[in-house]
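Of the protein chains in this complex, one is absent; all others appear in place.
When the chains are written out, they are named A, B and C in that same order, and each has its own residue count from 1.
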Amino acid sequence: MKSSISSVRRPRRQGLVWFVPLAIALALVPLFFNNYYAQQATFVCMYAALALSWNVIGGFTGYPSFSTAAFVGLGAYAGAILQNAGMPMMLAWVAATAVTALFAAVLGYAILRMKGHYFAIGSIAIVESMRLLASSWSSLTGGGEGLNLPIFPGGPDHAGRVFFYAMFVVMIVAAMMSLWLDRSRLGFGLRCVQQNEDAADMVGVNVNASKIAAFVLSALFCGTTGAISASWVSYISPPDAFSILMTLKVPVMALLGGAGTVLGPVLGALVFVLVEQTLMSRFLDYSQAMLGVIIVFLIFFLPGGLLGAGLFERLSGRLARLRRASA
Amino acid sequence: MRLLKPALIAVAALAALSRPALADDVIRIGAPLALTGGLADEGKKQQMAYSLWLKRVNAAGGIDVAGKKMKVEMIEIDYQTDEKRAQQIAERMITQDKVDFLTAPFGSGHTKVVAGVAERYGVPLMAAVASSESVFNQGYKFLFGTLAPNGGITENMAIMFSKAIPGTKKIAILGREDVFPKSMAVEMKASAERAGLQVVYNETYPVGTLDHATALSKMKSTQPDWIYITGYSQDLILARKQMVDLKVTAPIVTMLTGPSYQEYINALGPMANGVSSASWWHQSANFKSNDVFGSTDVFVKDFVGTFKADPDYVGASSAAALIALQKAIEKAGTTDKAKVRDALASLEIVTFYGPIKFGANGMNQGRDLPIIQVQNGKVVPLYPDPIKQGTLQAVR
Amino acid sequence: MSPLLRVEGVSRYFGGVAAVNKVSFELAPGEIVGLIGPNGAGKTTLVNLVTGVLRPSAGRVWFEGADVTAQRPWQASRRGLARTFQIVQPFPQMTVLENVAAGALFGGGAASRPEAEDVAMEFLEFVGLAPLAERSAMSLTLPSRKRLELAKSLAMRPKVLLLDEVNAGLNSAEIGAAIELIRQIAARGVTIMLIEHLMKVVFSLCDRLLVLHHGELIAQGDPRAVASDPAVVKAYLGSKYAAQEQQVGAGPVDAADPVDTPSGGGHD
Partner (left out) sequence: MFLDPQILANGLMLGALYACIAVGFSLVWGVLNVINMMHGSLIILSGYLTFFAWLHLKVNPFLMLLVVSPLLFAFGYALQYGLINRVVSRPVLTTLTLTFGLDMILYNLMNVVFEATPRRITLDLGSLSMGDVVLPNDRLFAMFLALGLTLLLFWVMRTSRAGRAIVAVRMDRDAAALMGIPIRQVYAMTFAIGALMAGACGVLLAITFPVTTNISGLLLGKAFVVCVIGGLGSVPGALVGGLALGLIESYTGTWWGPQTAVLLGFVLMIVLLMTRPTGLLGKAGYE
């Protein structure tokens, strides 16, 4: 069985047309708006980076991975432990990224032989196992009591900006990776794997190596993101670092934007964060249910996401027809 | 260029999230609450207590700020027991909803997260339900907690219980791997050893444990004289039921914070009898106070009348936290955050909940916390002497 | 001339049953060799063993003098050992051009995607699919899919091409075209091994035939001679009909006659 998501014609070149203005708009947020907006923008960047990362394995490669939170949590713990051991913050972020990548390579070697449902379940089990490991390895992780990090000095506005731009850079790098991947040999090979793994093997794609590479790429920025957000929150604990909810939410964002499209996940993350934020403040008791309704709606009425399945085509087709009719 | 639209829409949407114009003569208090998710139950209790206080304050015209009565508005948002979101909401409340003060969510872990945000912005944060010192030893200047340190509880208990039931030598400890329950387990181990007890079983169980049969059976084989288990209500209700079912027993059975919660006693019925615990507050300790309630009895009656349930320490401490804040604002005569913070630091009052005086780390000064036991379905305070209503009875 | 591909006593067991049993043969450069045998004889399994889809339980595979027994399929195609599938295996949601470009890029060693697409276009023209280059592979008819499969394999610039029933499901006009195409491929210097049911195709193309039956190589050699081999006739038609059957070109021969297998260990 094959889990294929993307459609035949992906409007990939359209991506940059809206991504660049969006990125510029985001980058300006902390300069012109207060810290609340900066914080929202930070979350947008964070989830965009995560959804872009997920898209490498889930969209390009067609492997329904739910390991995002495992990588985010690992990055958070690696970053926190290194920072507490005296490593400078930024260096700790880079080191956490490396640790996460290494872990993903080993993990990928082990679990990428599974397919479809088995892979999905296996990847969720990884998150839960990591949480339990972090909880029981008290000497290293502080166990259930969690780990404290030093609060970033310089006041809230300064800190808000530093963490925003850190996340922003991660998002931009992740987006550049996606753009590169889409045009690269590896990316082409991954699309072959996504379409038909056996046939990919036959045409000379080193399927295993490609899948592991995709898994590592999908983990890399999750690790960075985790480390940055650990420094940002300045406290981490097992259930929140390895959050099942997050591991399920990130693919939903990518689906919302259009899985397999190059930059769709950014749009998905943006819309998701804004919707969630709005629901949270408008529907005190029912915010979660509202989000559920939106997810169900998405599955039925927007199966290819905002950018996939030709929503743009459908819209522009309709526009063209209207124009022709009026002409 | 048509495609610039999504970007513009996005920015517009961000802007649309802001709240409408805010009135100046209102004091805004932000309350991130866990109304769904794992801590939903505890979040609700905080919400109830806040509402009692709020109703009374506003009925009296508001808080007296240098002679001017200012109404109070509570801004409550559900953070769904999600740490990241708690942080997000705290920040939102400060920057967007322009709250003057914050209350912390339930539990030490989530309090820590919100405390980080409050500290950055210099917003006084009233933590009603965080008792682990690891929250307060971070050097935060704006964090004030109404619960007293945990440390004293286990110390008093170890000494008192081993005297009350002669022959108490062996203690078995099972703790939940979580901020507060774990620290209570760790501290009890230290206190028990200091009191000359032998710790025959000492394990933690992870968040997400469904069943305790194995741990209890193992514990039973060590034949302890004292069984001590920490966790949240759901863990402890199950553990207690399984103890009875598996005939795991000891002369002393202590659960933290099980019997401090009414739902623990309701859910267990007769099985709750004999279980001892400690609490930060008990309604039988009646304080006359110069606050919106006036006395413990009034608070209890108000609570029972409104919610048809007995208040526990969560509710009392939550209401007390707001009282402390109110008194500090009145004392400072301003809503200026830094000045209110200083007023809080030097505050010394008696509330319906008991005396409040924050120590250097922001925690309510240690005092003799009530040690309680469920006897015939009722919570009976055993300690300290002023509220003592009974003595420790061995579990049958 | 040294053989391009050498298969040495290769066997493969599935749960104790030998699907392929101690098969040995060689392919010389430039040959067109037919692999025939009744359904279930193990032809596709043999191709799978040669191209690394399956690992032999015993025996060795040599390609250009190197032991490639343990290779993976992608290594086989990069070495120049390409194949087509009995059931076509396109990348359904890619265009025809992308399908072939994949072969050129990964198996054929093209340096970049534009270069791969150039190569792909060349082979699409060769198989006559150029006008459909931008169509999705899913939308093609069966004959076109077979051509696509061929173009994909060719784009890998194979030295040896294993064609697994490329003509199955085609009508006779389409088969004629396919034969022509295979001839042209061979003319480019590609060594071809053809799995085929249709004797017409085999006789018109092959220099040599291999006959597989119950996983064993029961005959090999000149097509006409092999076809008249009584063991082959019997394998195809059962002993009952072997006596009366004339169509393959020769009279019935004693079924007990030993079969000549040059490598010595063809069967036991």
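Note that in this section a residue touches a chain if its C-beta (ideal position, glycine included) is under 8 Å from a C-beta of that chain, and two chains touch if they have at least 3 such contacts.
In this text, all values refer to a predicted model and were calculated from it rather than measured experimentally.
Engineer: Touched by the hidden chain, which of the shown chains?
Structural biologist: When the entire complex is considered, the left-out chain reaches A, B.
Engineer: Among B:Gly151, B:Gly208, B:Gly333 or B:Pro384, choose the residue that contacts the chain missing from this document, as touch is defined above.
Structural biologist: Selected residue, touching the omitted chain: B:Gly208.
Engineer: Per the definition of touch given earlier, which of B:Asn137, B:Gln198, B:Gln234 or B:Asn290 contacts the omitted chain?
Structural biologist: B:Gln234
Engineer: With respect to the chain omitted from the figure, which of A:Phe33, A:Tyr165 or A:Tyr286 is a touching residue?
Structural biologist: A:Tyr286
Engineer: Which listed residue, B:Asn266, B:Asn290 or B:Gln365, touches the chain dropped from view?
Structural biologist: The one listed residue touching the chain not shown is B:Asn266.
Engineer: Considering the whole complex rather than only what is displayed, give the residues of chain B touching the chain that is not shown.
Structural biologist: Interface with the chain not displayed, on the chain B side: 36, 38, 40-41, 44, 174, 177, 203-206, 208-215, 217-218, 233-234, 237-238, 241-242, 244-247, 263, 266-271.
Engineer: Against the chain that's been left off, what residues of chain A make contact? List them.
Structural biologist: 1-5, 58, 62, 64, 110-111, 113-114, 116-118, 120-122, 124-126, 128-129, 132-133, 135-136, 244, 248, 251-252, 255, 259, 285-289, 291-296, 298-300, 303
One rule holds in what follows: only the chains that are shown with their structure count from here on.
Engineer: Keeping to the contact definition above, tell me which chains border both chain A and chain B.
Structural biologist: Touching chain A and chain B alike: no chains returned.
Engineer: Looking at CA centres, what chain is most distant from chain C?
Structural biologist: So the chain farthest away from chain C turns out to be B.
Engineer: Just curious, how far off is chain B from chain A if you go by their C-alpha centres, in Å?
Structural biologist: Chain centroid spacing, chain A to chain B, equals 35 Å.
Engineer: In angstrom, rounded to a whole number, how far apart do the mean CA points of chain A and chain C lie?
Structural biologist: Each chain's C-alpha centroid was found; their separation is 45 Å.
Engineer: So what's the Cα centroid distance for chain B and chain C, whole Å?
Structural biologist: Between these chains, centre-to-centre, one finds 75 Å.
Engineer: Inside the complex, what are the residues of chain B that reach chain A?
Structural biologist: 3-8, 10-11, 13-15, 17, 35-36, 76-78, 80, 82-85, 87-89, 91-92, 94-96, 109, 112-113, 116-117, 119-121, 132, 134, 138, 176-179, 181-183, 204, 206-208
Engineer: Tell me, which parts of chain A touch chain C in their complex?
Structural biologist: 4, 6-8, 183, 185, 188-189, 191-192, 195-196, 198-207
Engineer: Quick one: which bits of chain C touch chain A in the complex? Just the residue numbers, please.
Structural biologist: Contacts found on chain C: 51, 53, 72-74, 77-78, 82-83, 85, 89-95, 101-103, 105-108, 112-113, 136, 138, 152, 156.
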